[in-house]
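On to subunit A.
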Amino acid sequence: MKKVTILLILVGMLVSQSVEDILKRVDNNTVVTTAQYKATMIISLAGKVREKTFFGYTEGKDRAYMEFTAPARDHGTRILKRGDEIWIYLPSVEKATKIAGHMLRQSMMGSDFSYEDVAENRKLEELYDAENLGIDTIDNRPCYKLRLTAKVAEVTYALRVVWIDIDEYIALKTELYAKSGKLMKEVMVGEFQNIGGRNYPTRMEMINKLRQNTYTELILDDVRLDITIPDRIFTKAHLERQ
Partner candidate 1 sequence: MKILHLAWRNVFRHTRRTLITASAISVGLSAMILSNTMMNGADKMASENIIQYETGHMQIFAKGYYREEGIFPLDTIIEEPETIIQHVRTHRNVAGVTERVKFQARVNNGVDELPTLAYGIDIENDSEVFRIAQSVVDGAFLKEREDILIGTDLARDMGFAIGSYLTVITKDRYGTYNANDFFVSGLINTTHPLFDRNAVLMKLEVAQQLLDLDHGVTEICVRVRNSAQLASAQRDITALIGAKYEVYTWRELNAAIFEISGFKRLSQFMIALVVLIIAAVGIVNTMLMAVMERIPEIGTLKAMGFRNNSIVQMFVLEGGIIGAFGSLLGCIFGVLMSLYVAIQGLDFSQFFGDMDVGYPIKMIIKGEIDFLTILLVFLFGVVVTILVSLWPVRMATRLEPVDALRHV
Partner candidate 2 sequence: MVEVNELHKDYRVGKVLFPALRGVNTVIQDGEFTAIAGPSGSGKTTLLNIIGCLDSPTSGTVYIDGTDTGTLTTREKANLRKNQIGFVFQTFNLIPVLTAFENVEIPLLLLDTKTDENKDRVVGILEEVGLAEYLHRKPNEMSGGQQQRVAIARALVKRPSLVLADEPTANLDSTTAREILELMQELNRKFHTTFVFSTHDQLVMDYAERIIGLRDGMIVDDKRKETPA
């Protein structure tokens, strides 16, 4: 074990990049211009496991669209994000309702993701100052461990600690902290794929550290990145279509 550690340190020194470079390469992998995907969400709460499927599109950090396909209860539920506004369409209501203010912080469809977690697609580099905490391993993979401290006021999490795969430049683990320093959530990336030259996470787990016995797993399929998505997808008319 000791040998491995020494090796890791050596490798780290060899690679010896600036933390800014590391963040930039992570952002290059995960901050996409557009994405199209199918997703399965496995929600575990106090021992009960539910599965929900949906497909979606995102464009930049301002536009996203999701539509649930299963279970039957949620079939046809659609969510549209445009800038700061999030609209939700329930087939039973046949009309879109705006989700505002504190509702954004609430869980999306009963999962550990909030609406804003799902919608977030901003460059870490722009939001945080990074500090290298050295090399660590996640599932035996060597990682850079970085402490990210917000450098702008308007940021959802004041502090993040991320474990970035040395070879693939993807955050295998992220801890999300409140301003007070309290750990709120943990995101674990279980699988990622190389799609169009990017390493993109396709299987991740969100753990709410403030609540016991609850986590949500998100699995993405058929991911296509940086394609052209028609503008009409992100319209209210499309959200409310019959």
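These made the cut because all candidates are chains of the complex that A comes from, given by their letters.
In this text, contacts are C-beta pairs under 8 Å (C-beta built on N, C-alpha and C of every residue); 3 or more make two chains touch, one makes a residue touch a chain; residues count from 1.
The structure displayed is predicted, hence computed values, not measured ones.
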item: Candidate touching subunit A in this complex, from 1 or 2; value: 1
item: Residue numbers on subunit A that touch candidate 1, as the complex places them; value: 46, 100-102, 105-106, 150, 153-158, 176, 178-180, 182, 184, 210-213
